[in-house]
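For this view, one protein chain was removed and the others were kept in their places.
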């Protein structure tokens, strides 16, 4: 199933599972694939920032995509294809689409500054990748160093009909959502899917502002799914209550570097991954940090008895 | 009273109150000065990032310091003196100390890269300012663009006996606290005061990691004071419960730009400021953002009936 | 005489002369003022990057401007008023215009990213400074970190009739000149004065591309004046021959940091300054560097016997 601009719900961002020796942990890859769909996700994305994509070589990246797409058995898998150059981007994009990916995700390349440089970048990217591949525009200036104004996002959306989803993780970013949704309403920008990232740190209000769902890697995708349902049902207070229960952990998890270590560890405690191992350069995950995550998980379990965890 | 390395408790960071026309709102300055001490703060800092310091000219900065120091009547006021050059830094520092400030706060200047450049910067700063003035080292890479490793902080602490406080707001930063406290314990670094910033987004665990208190501008300094007391009393769960109640708002408040607008608005609702006005360039504070802050305040009041607010 | 968009010829950028103890060297200030006009400059700019402006406090900056403007006796002096905030910018700008400055120079503030942020910055700056003051827009991304596309420059020019001069020092920058001059010709942008900076490293071709002159601080402003005259006389090869003679030194001089030290030293050897002293933080000027500058000056004197220098 190909991605299109009607995408809504929760698309998780998946890590790449490694064994302690740094090899890809294929058993965990399969378990993780099943897990996201069991938790209610509509699809998920591999080989993003969270997926430690730059730490895989070209063959590994392709093997990872092949395994996940096959296991997903027709359910939507999005593949991050951001690369320092367009030849590598094209190469990976064409290959994963042939394997059955639902679409690809592209972030602006480093060093882009002016509005014109950014829009030119995506014209070059589309010429390389091809206009037939549905794609997710990743708007994440904290990581890429590239700031896209509202007007630049609109221009990119307008120039590229194959852009299906905006992965919105600019920060602060709430008013950007309101502006873009306003432009869709008054007809000055075509309707796209807006899914939010940044670990869902503002998912409570982003839902209120009208986003279509989430495209982020919080270790409790089931909570993101429940948030989305509560929002659709108009139960605003319940939606915020649920969010507030998770916020201490979400906030911890959203730290750059150590957050990924924490998230892999949580997926171990949820029985998804067999190891929290990361490839180098890996952030430190100190025994103090581990104890803090355990404490937060314990507090969360007390608030929500449905949550079952492996022992620490 | 001069600042020294035994500083502990809560030192708030104060905004600069403006009238709608951009003039300094002296009545609010006085009310705010009283407020921080009534809320239990041990002192507070003016003319920091939150204080819109670069938007004041030299005469205004001095007038602001004079008014607050006089009103504080001997209680500790710290003055931010970070400046693009050492002449302006020296000029403001000497003048406010003559007026009775407790100490000054200095952040590394923009553009510093290597460890050597950073330590040289503070040697130059100290030669300009004088080694007789107690000072706060602001470690806030998200704002300054300058990253100080643990070892660099230790070197600066060791080279400058007049450094009294580390305003710790590196992020992620929990392990940095543990490392520095470890060095104090094993004698490889002298004991300083570590007070945390970054709007207290990790104050729950920072207290667990052994900091001496907070030096940050959250609009509920009374909550920071209570957190500190619970920590000192060893009531860890209660400390985290209180924190979790405030986290949705803390998180909102911590956004760059719009967070300051939100904070000034909250201080209006708490009866401290007469206006949320900011000088230009001022971040937008949309009606949606205002409604979100009101919603968060309303939820907070429900959880803690002691909180009294002016109508929205 | 006020600056306007007909400005042409050479406007030097002046350093701030210091004594060995760091005090402003007023005798050298006077001598330097006379020097630039004796060399054929049409005016000059003080308190720019080269003028170590951030190292002066507010009173010193004003005193420097007052002394130079008085000495210039009606000839055009431009004053750099770039500041971290608009209050300080306004304060200095209004005061130096009252003293008789010809105009002010403003660079975009640090941290601006999108086109919209940049144009908003100058709207705020103009509202603070006042629309009655002629000004120079400094386009120097290597120093400010702010990249202005051709379209953004055009927008700023169009929105602000008081903008008289573009100090063009973007790099690479030759095609930007051609584009802007093209827009003037086809009527899509009003005619402004374009004077070039970046130490004149491309002044040979910038003249060919149609700029109105230079606004840069090379220690041989007489050479810049002669270049301009050769260009106006249509003597292209002679213009390039003269340029090539100076290029080894120009190139040395253009290095960030050490270039300013070299330049002050050359002004000592030309009899203008009494000392090459800089305020801290000052770049190292090693004995090897000094010997290299002496060697380059000696080679230059051999090529052009008109050049007289004090002994090394």
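Brief remarks on what is shown
Here the chain labels run A, B and C in written order, and each chain numbers its own residues starting at 1.
Here is the rule we go by: contacts are C-beta pairs under 8 Å (C-beta built on N, C-alpha and C of every residue); 3 or more make two chains touch, one makes a residue touch a chain.
What you see is a predicted model; the values in this text were computed from it and never measured.
Interface note for the absent chain: among B:46, B:61, B:129 or B:152, the touching residue is B:152. Counting the whole complex, the residues of chain B in touch with the unshown chain are 113-117, 147-149, 151-152. Contact between chain C and the absent chain runs through residues 171-172, 174-175, 178, 201-202, 204-205, 208-209, 240, 243-244, 247-248, 251, 255-259, 284, 286, 288-289, 292, 299. Even with one chain removed from view, chain A keeps its contact list with that chain: residues 52-60, 83-88, 90-91, 110, 120-121, 124, 127-128, 279-281.
What we mean here is this: only the chains that are shown with their structure count from here on.
Ranking all chains by how far their C-alpha centres lie from the centre of chain A, first place goes to C.
With centres defined as mean CA coordinates, chain C is found 38 Å away from chain B.
The centroid of the Cα atoms in chain A and the matching centroid in chain C are 48 Å apart. Annotation for chain B: no residues touch two or more other chains.
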